[in-house]
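Note that one protein chain is taken out, while the other chains of the complex remain in position.
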Amino acid sequence: MRFLYTAAVLFLFWLALSGQFTGLLLGSGAAAALFVAALGRGGRALPGPVFLLRLAAYLPWLFWQIVLSGLDVAYRVLHPSRPIDPRVMKIKNPCRTPLGTALLANSITLTPGTVTLDAGPEELVIHSVSAEAADALLAGEMQRRVMRVEGTPDV
Amino acid sequence: MFEAAALAVLTAAAVTLSRALTGPSIYDRILAVNVMGTKTVALLALIGFVYERPHFLDIAIVYALINFIATIAFLRYRERGDLRI
Partner (left out) sequence: MTEPGLVRTAVSAVLLVLGCLAMLSASVGILRFPDFYSRIHPAGKADTLGITFVLTGLMVREGFTLVSLKLLIILVFMLIASPTATHALAKSAYIAGLGHWKKEKGKDAP
């Protein structure tokens, strides 16, 4: 089942890349998809459809954060006095799955003023470029949103 | 329009190159090369539109993949000293 799901996703990707629907290309695409899916057996599964739907609901907010952080960085870069005040801190990791941790670490890197230095199952090491950015992360809104995507109950 | 955008991206890549040349640490250099790779992907996509040849987008996809894997492989080598899986 998982094998077929992986192969189907790979085959759709092949179709998007080739864009030609002759028998030969479809056949070799299907063969390649099955081959690669067979190679990937025993690896980690692709995320399921429920996770992907919740992720799709999360993405607009993340995109808005990316725009804000781009503006924030541009302001700090172009300001003549270069107003940065870097610090390193540790926060608790509320996620229970590797996928959730990866999403949280990625989101922290994309939000204004903070970058994930190290992500473990218990805590995350964060580098923040200013005090405001650190406070915004400690307020915990992002952690709540990521946990909703991950599906763990609020602690 | 695309020509101007491509020139701007090229300028940005050149500025980044100076960081790759001056360092000081090895991580600064990898970071600069990685960022240059991102700009190269944008540049390839723009060139595809400048010359109206969509096949450049396939090159851009491959370049994005190679850039990512090269960065990860290099860092893995720095961390562990070998490249075994």
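For reference, chains read A and B in written order, and residue numbers begin at 1 within each chain.
The working rule: a contact is a pair of C-beta atoms (placed from the backbone, for glycine too) under 8 Å apart; a residue touches a chain by one contact, two chains touch by 3 or more.
Quantities reported herein were computed from a predicted structural model and do not represent experimental measurements.
In the entire assembly, the chain absent from the figure touches the shown chains A, B. For the options A:L10, A:C95 or A:A119, the residue in contact with the chain missing from this view is A:A119. On the side of subunit A, touch with the chain left out of the figure occurs at residues 13, 16-17, 19, 63, 66-67, 69-70, 72-74, 76-78, 82, 84-88, 105-106, 109-110, 112-113, 115-119, 125, 127, 129. In the full complex, subunit B touches the omitted chain through residues 1-2, 5, 8-9, 11-13, 15-16, 18-19, 25, 27-28, 30-32, 34-35, 38-39, 41-42, 45-46, 49, 52, 54, 57-58, 60-61, 64-65, 68, 71-72, 75, 78-79.
What we mean here is this: only the chains that are shown with their structure count from here on.
Taking each chain's centre as the mean of its C-alpha atoms, subunit A lies 20 Å from subunit B.
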